[in-house]
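Below: one structure in C-alpha cells.
Apart from one protein chain that is not included, each protein chain of the complex appears where it belongs.
Moving on to chain A:
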Amino acid sequence: MKAGPSQEEIRRHNLGTLLRFVHLRGPASRATLAETLGLNRSTIMALTSDLTAAGLVREELPRRPGRRAGRPSLVVQPESTRVYVLAFDVAVDRLAVARVGLGGTVLDRRETERPRGELDTGDLVGALAGAARALVRKAGRDAVCVGAALAFPGIVRRADDMIMFGPNLDVDGLSLGDALARRLGLGVPVAVRNDANLGALAEHERGAGVGCDDLIYLHGDVGVGGGIIVGGRLLGGQEGYGGEIGHMVVNPGGRPCACGSRGCLETEVGERTLLAHAERDGPGRPVGRDAVRAVVDAADRGDIVARDALHRVGTWLGFGVANLVNIFNPGMVVFGGTLRDIYLGSAAQVRSVLATGALAAPRERVRLRTAELGDDVTLVGAAEYAFAEVLADPVQVLARLRGPAETALR
C-alpha cells in the first residue's frame, strides 16, 4: 500500500490549487481563498508568499474598502504580464498566435489568412515562429514564457504529439510541435492537440461550461470537430484520438467524406455541404466562416433556398446530438465555431430531431448552449493547455525556466 502524500507533495498541490484558482477565477482576497480552498489563513499566507517570491502572483490592497470591519484582506492577483504562454491556432484558412498572460488575459496577438489546401510544413512553421517571435520581443524584460500549445484541426497522437491525419489539410505524420519548438528556442516544448478537444477544455474552464463536468463541445470549421469531457476530464481514448464526433456516421451511404467513409456528421453538416445545399458552392464562390454566416443571414431574411439548406443541415446535426446525448448523457452540449451560427439558425430543427431521436431520460436535462468564447475558443483552449504544467507545479517549473530562458530570449 502506498503511504499518504508527503509534506512536499501536499505543498506542491496546494500551491497549484491556489494558483489555478486565481488564474481561472481572477484576483481574490486572502480571506476568500481561505474560505474557498478550505485552508487556514496562515497556510494561505505561506502559499502566497512562495508564489510571490517565484514571481507568479502579487498582493495588493483592495481598491475599495470592503464592507467588513477590520483590516482589509490583501488581494492576490496573477502576474499577467510577467508570466505568459504562447497559444497557436492553425485553422484550415487562417493562422492565429497569441501571447496569453497568467489569468487568461490575451496580451497580444497576430492573425493571418491562409490559402486553403496545400500545406508546406516549412512555410507553416516559419509563419508561426515569426509571429511568435514578434510577440515575445514585445514582452517585458522580466517576462517568462512558461509553455506553448498549438490547436490543430486533425487527429493527434497523445504519446508524441504526432499529427496522424488532417481531413482538410494534407499533413500525415507531421511533428509540428518539435519543429516549432526548435525554431522558437524558448526552452519550452510546443504541445500539439486537436483543436476541438482544446475548445472543449476552454469552454469547460472559462466559457459556457464552467461548473459542468460532463459536457460535449462541437466545433464547426470546414469540418466538424468534437471534444468530450467526462467527469471533468477530456476523453482521449487509448491513444488520444477520441472525440472525433465529426466522423460519426449519421447517414450511411450519404455524401463521401475526406476520411474515406460516407455520411459522416461532418459531411452532412460541414461548410461544403451547407454551401452546396444553399446553391452557393462552385469555383470562385466565397468560402469560410463568412460564407456560412451569409447563409444563416439569408435564411433569416426569408431566402427559401438558404432556409431549406439550414433545415437539412439542422436535421443531421439533431441526429448527431441525439446519439451523443444517448451515449454520454452530457449535462451540456456546446456549439462553437460556425456551428454556433448553424445551431442558432436551425435550432427548431435540431431540437425537434433531438426530442424524437433521443431517450427521454438523458434528453430531459441536457442544456444546449453556444460557445461563450466566440471565435477565440480554440486559441483560449491552447493557452489553457499550455498553462497546465506551471499550474501543476508552479515553483519548480518557474525555477527551471527563469535561469536558461533569461539568456536564450535576449
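Things worth noting here:
Basically, contacts are C-beta pairs under 8 Å (C-beta built on N, C-alpha and C of every residue); 3 or more make two chains touch, one makes a residue touch a chain; residues count from 1.
Going forward, contacts and distances are computed from a predicted model.
Look at the chain that isn't drawn here: its UniProt entry, checked against "NADH-quinone oxidoreductase subunit J", "Phosphate transporter", "Fructose import ATP-binding protein FrcA" or "Oligopeptide transport system permease protein", names it "Fructose import ATP-binding protein FrcA". Among A:180, A:234, A:250 or A:264, only A:234 touches the chain that is left out of the view. From the options A:37, A:119 or A:136, the residue with contact to the unseen chain in the full assembly is A:37. The missing chain, though absent from the display, is touched by one residue of A:50, A:195 or A:389; that residue is A:389.
From the options A:59, A:297 or A:375, the residue with contact to the chain not on display is A:297.
In the full complex, chain A touches the hidden chain at residues 5, 9-10, 12-14, 16-17, 20-21, 25, 36-39, 160-161, 189, 191, 193, 201, 204-205, 210-212, 229, 232-234, 293, 296-297, 300, 340-341, 343-352, 354-356, 360, 363-370, 372, 384-385, 387-389, 391-392.
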